[in-house]
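In this view, the complex is presented without one of its protein chains, the others remaining in place.
Read from first to last, the chains carry the letters A, B and C; within each, the first residue is number 1.
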Amino acid sequence: MINGADTVFILFSTSLVMLMTPGLAFFYGGMVRRKNILSVLMQCFIALCLLSLHWMFFGYSLSFAPGNVFWGGFKWAGLSGVGLEPYAAYSATIPHQAFMIFQMMFAVITPALIIGAFAERMRFSAFLAFILLWATFVYDPICHWVWGEGGWLKSLGVLDFAGGIVVHTSAGIAALVTTIFMGKRKNLEHTPSPHNLPFVVLGTALLWFGWFGFNAGSALAANGLAVNAFVATNAAAAAAGLSWALLEWIRNGKPTVFGMVTGSIAGLATVTPASGFVSVMSAIIIGVSASVLCFIAVSITKPKFKYDDSLDAFGVHGVGGILGTLLTGLFASKAINSAGANGLFYGNYKQFFIQLFAVIVVVIYTFVVTFIIYKLVDVFFRMRVSEKDESMGLDLTQHHERAYTVLE
Amino acid sequence: MKLVIAIIQPYKLEEVKEELYKSEINLITVSEVLGHGRQMGVTEVYRGAKETGNLLRKMRLEIAVNDNYLEPAIKAIVKGAKTGETGDGKIFVLELKECVRIRTEERGPVAIG
Amino acid sequence: MKLVIAIIQPYKLEEVKEELYKSEINLITVSEVLGHGRQMGVTEVYRGHKETGNLLRKIRLEIAVNENYVEPAIKAIVKGAKTGEAGDGKIFVLDLNECVRIRTEERGPVAIG
Partner (left out) sequence: MVNAGDTAWVLMSSALVLLMTPALAFFYGGMVRRKNVLSVLMQCFIIVCVLSIQWVVIGYSLSFAPSKGFWGGLQWLGLNGVGLEPYADYAGTIPHQAFMVFQMMFAIITPALIIGAFAERMKFSAFLVFTLLWATFVYDPLCHWVWGMGGWLRNIGALDFAGGTVVHINAGIAALVTAIVLGKRSNLDKNVPTPHNMPFVVLGTALLWFGWFGFNAGSALAANGLAVNAFVVTNTAAAAAGLSWALIEWLRNGKPTIFGVCSGAVAGLVAITPAAGFVSVIPAIIIGMLVSVFCFIAVTVIKPLFGYDDSLDAFGVHCVGGIWGALATGLFASRLVNSAGADGLFFGNPKQFLVQLAAVGVTIVYTSVVTLIIYKLVDLFIGVRVDEKSEAMGLDLTQHHERAYTVLE
């Protein structure tokens, strides 16, 4: 039976999650140098176009069709059999296509997150090939394991409400792999400062706004659970933004707006797997720990190991996603979501080890497969732009256009 | 004293800076300008309409030097900015009558650098 | 050789460029600056608060020329930029000691234009 309110809620949540990809574009775009902003916007936008089609042709089928434990197969390829009737195994009160398109927006933003790692130096054609392969061979299988009917991690009882493993851990690890193998940007002695911080703030605002759809929408119905996820999401983002600002204040003397928005995003990423399983107080603790750990990753670990994760895709999303998945194993409670499980703090230590196991499996799988895809694409398309193109900027060399005019 | 004004390709700024620092020339002022060039530049495309603007984006350097630093400055700029293609830019040298360090009110050659 | 620096009204740039091209002067560098003016400019209004800033937006042209082109350059700029109202701008002429074409490293008058 289709329920009107649930359908409205999912359609609206889908719109919100769609807006997150452009939100991310501005979040990242403001951070790069002026000569590269369009390349980032372009990568995010083309991901929206390309992966929408990928999802309908075969992505949705690979991820969600009732195939075997590892992937969904091609039963629903081209959306055959995915109609306007509900499909009860996923969501009994909304049209099947509504569920499909809601999930599509997740499949779009996940590869877009990786852009932060290789911004300012990747060739556009290589980028297209890379995200298409990555979505097919990394995102779709992992999505099936965790969320798909019959997926083996799902059967194991892994909790991932809105994508801590599927979205943030996988994208974060892929970011780490690409950034290591692609190498540093040129002339990095002076770390480039963000060319347009208001764009970063605008992007954060749109991401925060869209994240309500991401997390609360994952309840797939307009019910109490959705409200819990909504409140927990906001609480974690607020706590994380505030605590990052405090960390900077203590360590560097002044809080920065760039730090605060980074903290908020870390909080949002971290609470994602937990939002439907934990209470609001737990969400605040999750938010604070997100900022602490991501702060360490970004401002201590990164300079120490000297990888050039240009926009901290790994430091924020990878670290946040892994942390959130583990914390879900600590803070989850059946009192919040009876369909979930209790975590370590509620007397079920087993859940924590299930979460840990899932994280390890996904990290290894993502690392290996991303590496293979990277090498393949590098052989056929060459990943990195030439030195001259890099100093001229990707906007001019990859797209023959320029973001701003000088005089008029 | 001389005032050196150089118009160079924007993407060569890093290298020119590098070369100037090597020659111990630190006092530089950079601004973004539009310049007329003989060269075509990268064609920009807007909604399919090709655009080759005749005013191109350039970087303008202003460097005040004492006379003995003039040649090193010119050499450094040429070394950093030269590619051999049209559009590499120009260097102009002007007489500098006076120079004042505002902090100390020192004047003349000692105020430079 | 001379370096001509002109400060003009922003909206006159097109016409000045046009006139300079007619006089076969091609090497120009344009930048956006703020200039102090005697004229009032257009009053800007922000949330009901009237603002007549005394620093107004101007365009700064730099043109390097050989001696025989100084007068044509000045004439061209005046022709393009003059309206007769306060705020039309100023033209300064400086001595240019040296000019280097970075691409070929040629020097002197031959390097101009």
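Methods note: a contact is a pair of C-beta atoms (placed from the backbone, for glycine too) under 8 Å apart; a residue touches a chain by one contact, two chains touch by 3 or more.
These figures come from a predicted structure and were not determined experimentally.
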Of A:Y87, A:F199 or A:F277, the one touching the omitted chain in the full complex: A:F199
Sole contact to the chain not displayed, among A:M56, A:A77 or A:I322: A:M56
Residues of chain C (touch criterion as defined above) contacting the omitted chain: 10-12, 14, 18, 32-34, 42-46, 57
In chain A, positions touching the absent partner: 2-8, 11-12, 14-15, 18-19, 21-23, 25-26, 29, 37-38, 41-42, 45-46, 48-50, 52-53, 56, 78-79, 84-85, 94-95, 97-98, 100-101, 104, 124, 196, 199, 202, 398-405, 407-408
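One rule holds for everything that comes next: only the chains that are shown with their structure count from here on.
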For chain B paired with chain C, centre-to-centre distance based on mean C-alpha positions, whole Å: 18
Centroid distance [mean C-alpha coordinates] between chain C and chain A, Å: 51
Distance between the centres, which are taken as Cα means, of chain B and chain A, whole angstrom: 43
For chain A, residues that touch 2 or more chains besides their own: 406-407
Residues of chain B touching at least two other chains: 32-34
